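Structure incoming, see below.
Yeah, one chain of the complex is gone here, protein chain that is, but the others are all in their spots.
Read from first to last, the chains carry the letters A and B; within each, the first residue is number 1.
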Amino acid sequence: MKSIRRELWFEVPTRRSFVNITSQVDEALRESGIREGLCLVNAMHITASVFINDDERGLHHDYEQWLERLAPHEPLEQYHHNRTGEDNGDAHLKRQVMGREVVVAVTEGRLDFGPWEQIFYGEFDGGRRKRVLVKIIGE
Amino acid sequence: MKSIRRELWFEVPTRRSFVNITSQVDEALRESGIREGLCLVNAMHITASVFINDDERGLHHDYEQWLERLAPHEPLEQYHHNRTGEDNGDAHLKRQVMGREVVVAVTEGRLDFGPWEQIFYGEFDGGRRKRVLVKIIGE
Partner (left out) sequence: MKSIRRELWFEVPTRRSFVNITSQVDEALRESGIREGLCLVNAMHITASVFINDDERGLHHDYEQWLERLAPHEPLEQYHHNRTGEDNGDAHLKRQVMGREVVVAVTEGRLDFGPWEQIFYGEFDGGRRKRVLVKIIGE
């Protein structure tokens, strides 16, 4: 069994954003030489997500609006978590809706995707350096 | 390390539906001969889900009502994504709540399930042929 581990680093200047990381995951896979296996991609921070969906600007706008409706950033006082001095209570909730991680099949040396699948880093509390972990195991 | 890859195809006639795919995943596992490992089952389309829950008709009705409340199909204009000519903006949101994939342990050649666990394909934008990927790795 082979394995590879890579960290992808981000510093999103805005509070919230979606970043397409498919090509970076693909590059880690090519470096690994793994032909058959599983690829885990996860946010290493608990106010961020990794998820798979469409790379379409209108859709990302819709996610932004929808998540803000389900778990609004303000008023800050609505979240007990913010009593710790944080202002990211909403980000911990948004991340649960969008998910922490994806697992992608590796087949014949490629990410085994359907027609529109793309991997995104979802930032809900930006403005600082944060990481995504890529771990691939197989042969 | 052994691995197997199978595609399951669906054409759900209605816009939304839940389909129990446990026996098809089980069949792929038996064909693989894998005794210990991990089994990934994921929707290959970004308006569909794979999830694990109960095979109970009342519950599926509740999911349908609840998802429609969290992310209503209409009015279509509420989603920027629909400006591309699509009418499935809501489906991309519903799929995030229910999830893209499940990973199931394989133990002694069987899907290692709790008492009521069943795997479902969740369709949120039906009426055309769509796929689920089953990838199993192990020994």
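Criterion: a residue touches a chain if its C-beta (ideal position, glycine included) is under 8 Å from a C-beta of that chain, and two chains touch if they have at least 3 such contacts.
Because the structure is predicted, anything quoted here is derived from the model rather than measured.
J.: Thinking of the whole complex, not just what is shown, which of A:V12, A:A28 or A:A71 touches the missing chain?
T.: A:A71
J.: Which of B:E7, B:E31, B:D54 or B:E74 sits in contact with the chain that's absent?
T.: Considering the complete complex, B:D54 is the one touching the chain left out.
J.: From the listed residues A:N20, A:Q65 or A:Q96, report the one that touches the chain absent from this view.
T.: A:Q96
J.: Considering the whole complex, not just the chains shown, which residues of chain B touch the missing one?
T.: 1, 36-38, 51-54, 56-59, 61-63, 66, 70, 97-99, 102-105, 107, 112-117, 137-139
J.: With the missing chain put back, which residues of chain A would touch it? List them for me.
T.: 1, 3, 5, 38, 40, 42-46, 70-71, 79-84, 89, 92-93, 95-97, 99-101, 103, 131, 133, 135, 137
The rule we apply is simple: only the chains that are shown with their structure count from here on.
J.: If you average the CA atoms of chain A and of chain B, how far apart do the two points sit, in angstrom?
T.: That gives a centre separation of 20 Å.
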